[in-house]
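I am attaching a structure below and will ask some questions about it afterwards.
Every protein chain but one is kept in place in this view of the complex.
For chain A:
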């Protein structure tokens, strides 16, 4: 059974200029111990989706299931219990930590609030967590501003895993970090996953990173899910025209094998009161009138879902 499922999940935000369709009809399931990578460009709704999944935002429509149980509208008590099992690691380790709390207090806070630990063991637990996240003990009484970005992100991770959650949303956890620090954090996240059988949703715009860390990928464009399948399958057989363009745009360090780029024209359009049908159609080289019809996800190969009405012709 899947650990986490979303069905036809929608999240709309009312604004003065109209309804923002931030997440529009997303359906997928995540098995325990795997990583679902959510990719797409800025404004495609990947962070909103991640936040809606763990109830930091209320969904507009759709169903969220955790361990088979419908948790779309939990009451306060249940939500509190769910939060122990569902955590989030934020993008910016500079603004997501309380500047007036020491590292120890930051990590101990969830332990205290859970009421699961006796006062005497709190510090001991905190040291254990710091050790797990690779933070040297000498930083216990430091404040966030005394730490570099990599260490701050480790604090964010230690705090997120403090109560040993089952499910962690990682929202661009390495985007603000330098490459060598980024690699250290990715390795830490993978080690923790192996050790504690964590299930991740990994949100990023960096396709090389997502390929490295995810078992499955869901590609989003302007709130819509355009393609989802196992990672290897996506990179071997991308089928949606947007996925193809996205993959071809990644600058590779392979200097002898310069593959042809698919150049997309124009830019992402507005998610406010969008036109019906496929939102990528305006930039899509294959678009026809048919593309304004409502989208449907098709299983084109086993486990490989694409929402494009021309998927067959394009991939012949």
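We take it that contacts are C-beta pairs under 8 Å (C-beta built on N, C-alpha and C of every residue); 3 or more make two chains touch, one makes a residue touch a chain; residues count from 1.
The working rule: contacts and distances are computed from a predicted model.
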Review point. One chain isn't displayed here; going by UniProt, is it "Chemotaxis protein CheC", "Nickel import system ATP-binding protein NikD", "Aspartyl/glutamyl-tRNA(Asn/Gln) amidotransferase subunit C" or "Phosphate/phosphonate ABC transporter permease"?
Key: "Nickel import system ATP-binding protein NikD"
**Study point:** Residue, one of A:38, A:103, A:220 or A:264, that touches the chain absent here
**Key:** A:264
Exercise for review: Sort through A:182, A:199, A:224 or A:307 and give me the one touching the missing partner chain.
Suggested key: A:182
Exercise for review: Could you tell which one of A:6, A:30 or A:207 touches the chain left off the display?
Suggested key: A:207
Practice item. Out of A:245, A:284 or A:308, point to the residue that touches the absent chain in the complete complex. Key: A:245
Review point. So that we can see where the missing chain sits, which residues of chain A does it touch?
Key: 41-42, 148, 150, 178-184, 186-187, 190, 205, 207-209, 211-213, 235, 245-246, 248-255, 257-258, 261, 263-264, 267-268
